[in-house]
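Structure first, commentary second.
All protein chains but one are shown at their positions in the complex.
Moving on to chain A:
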Amino acid sequence: KTAAKSHTPSSIKHRNLTPSMHQRNAVLLKPTTALEEARARLHVSAVPKSLPCREEEFNNIYTFLERKLLDNSGGCMYISGVPGTGKTATVNEVIRCLKKLVSKHELNDFKFIEINGMKLTEPRQAYVHILKQLTNRTATWEQAYQLLEKQFIRPTSKKCMTLLLVDELDLLCNKRQDVVYNLLDWPTKLNAQLVVITIANTMDLPERVLMGRVTSRLGLTRLTFQPYNHKQLQEIVITRLKDSNAFRSEAIQLVARKVAAVSGDARRALDICRRATEIAESHDAGTVSMQDVNEALTEMIASAKVQAIRHCSEMERTFLQAVSAEIARTGIEEAIFKNVFKQFEALCSFDGVKTPSITESLGICARLGAYRLLICEHSRADITQRILLNVSSDDIHFSMQDISI
């Protein structure tokens, strides 16, 4: 038994066993209604065959990579853009097209390696992951680095191009930036035949974070993905739905406009659409109408703080009022508990309620701090602790008024 135990890790290490998952017992049901169908198509993970509204970027990346593959020369590219603007999807689409060309024998074969900074526990693990995808071997990062160095620097005649996609580049930047340096230094070697595509969110990452010598190697081939505007978001949703009539067109337009005004994030728009289908289902409606979308929008772009204040106990609300009154009095954002307590006493007597004792008030303060309606110091400081308001005083007034009516 012990022998078997010791065997498994090594066979996993040498890739003799492929990791498998448990199979489902029941068969997965196919979507039946139009709404379910729409929901399945609107899922973020269902990447469509063609990406609408990213033709220009697609062409840019495609021509860059194709030329590099035809030339057999290395290079780097930096792609930036806010989340949900289709960066990774576009690159993957380009790779798929290139792979198709390879299968038609119109292009030389190439290897495609993908690492994601977010999936690495430590920047140097990047070497291990690259090596694993390149040669199916697992090694420590030092060994992996040595092997990769050998692979990319030694001149060998039989070598094919390697495309390396580095997602979330900013997470690979440690203090010494040696990993980023090495990843970007290999393409400049004559024999490496390595093309590195780096993706990050920040537009000015090379100038802001990276060292001069890394920026110099990163080069100037850069591409920025702009956030989608409302027309583009509308087109994205419509192409996903194809010809199903699960959505009314004005409902889609509302989602697109609302999302484009805030972030231009396609994931967000799709999420809201999916939530709207669920709401429509709960109403037993066949199509998603404006009301459903509105409900979904208020749910997703909801201000929970007013609700939270409304559901506080009376004394807690009065305490919040006292804090905002104290801040209004002093004009400083930071209030001290004993001054707030004075205001609290005054408000309580104004309402004709018995004032809670100091200890109870400290308890109220701590509770509000735990809700994050207030930011307060550790209660060890007792009556001298400082209190900050974490909601705007307008919100407090707004929620109080509603209750009194």
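Following the convention adopted for this analysis, contacts are C-beta pairs under 8 Å (C-beta built on N, C-alpha and C of every residue); 3 or more make two chains touch, one makes a residue touch a chain; residues count from 1.
Simple rule for what comes next: contacts and distances are computed from a predicted model.
A single chain of the complex does not appear, and UniProt lists its protein name as "Cell division control protein", one of "Cytoplasmic tRNA 2-thiolation protein 2", "Cell division control protein", "Trafficking protein particle complex subunit" or "3-methyl-2-oxobutanoate dehydrogenase (2-methylpropanoyl-transferring)". Which of A:Leu147, A:Ile336, A:Ala366 or A:Leu388 touches the hidden chain is settled by the complete complex: it is A:Leu388.
The chain that is not drawn here is touched, among residues A:Arg39, A:Arg54, A:His129 or A:Arg317, by A:Arg54. Annotation: of A:Arg39, A:His129 or A:Arg217, A:Arg217 touches the absent chain (contact as defined above). Take chain A: the residues that touch the chain left off the picture are 34, 37, 49-51, 54-56, 58-59, 62-64, 67, 70-75, 80, 82, 93, 96-97, 100-101, 104-109, 142, 145, 149, 155, 157-161, 176, 178, 181-182, 185, 188-191, 193, 201-204, 208, 212-213, 215-217, 219-221, 224, 226-229, 242-244, 260-264, 301-305, 333, 375, 388, 390-392, 394.
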